[in-house]
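Report on one structure; see the data block that follows.
Yeah, one chain of the complex is gone here, protein chain that is, but the others are all in their spots.
And then subunit A:
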Amino acid sequence: MNSSYFSDMIHFENISLSFSEKIIFDNLTITINQGEKICLSGPSGRGKSTLLNLLQGYVLPNKGKIIINGKVLNDSTIREIRKQIISIPQNINLPVKNGMELVELLEISQNLHAIKEYNQKLDLESDILIKDFAKISGGQKQRLLISICLSQPKDIILMDEPTSSLDDKSIELLINVIGELKGRTIISASHNQLWAKSSDKIIEL
């Protein structure tokens, strides 16, 4: 099939992947349309995070191809593809003391206004960016990381267990924020039912 057919979407085509003896995916085919909010669901070890890694070129399939906005993911397109992707990991150890230093590290100081808007929507204090990570809760840190990452004007947003450190109130706020992101494709891996239900589609792995 011509890759230009998938010009506005993400398409996993006959993906097979195994680690050592373990088969993770066997001829997996998924199509995700632009602007869709997808939740990858299923027990641990079924390849939810691996699927997100496949999209970023950190894991390569044994067979099959991945097409993102018309481009087949390979070593010559990966740089361009990453320019379209935001990745929000869970519980990452950052080499910086606070949010401001993270903004500087990512070189996105021009996004400060957007970050502050997201912070407000996610019920974070106005000075959260300069607060030491060691002195804020896991939930605050996760919301701040989400704010900082979302401020980048990219179309594809990958979220690995975005609610892992959040309480129900914060999850509701995050669902609202994500709901406002019209036209941006969200692919998340989550065990949380509340989060899954808010998605356009749940893909069971």
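A few notes on this one:
The rule is short, and it goes like this: a contact is a pair of C-beta atoms (placed from the backbone, for glycine too) under 8 Å apart; a residue touches a chain by one contact, two chains touch by 3 or more; residues count from 1.
Going forward, contacts and distances are computed from a predicted model.
Chain not shown in the complex: UniProt lists it as "ABC transporter permease", one of "Phosphoribosylformylglycinamidine synthase subunit PurL", "Formate dehydrogenase subunit alpha", "ABC transporter permease" or "Nickel transport protein". Of the listed positions A:24, A:51 or A:86, the one in contact with the omitted chain in the full complex is A:86. The hidden chain makes contact, of the residues A:78, A:112, A:173 or A:205, with A:78. Note that of A:115, A:149 or A:187, the residue touching the chain absent from this view is A:149. Contact between subunit A and the absent chain runs through residues 53, 56-58, 60, 75-76, 78-79, 82-83, 85-87, 89, 92-95, 105-107, 149, 152, 158.
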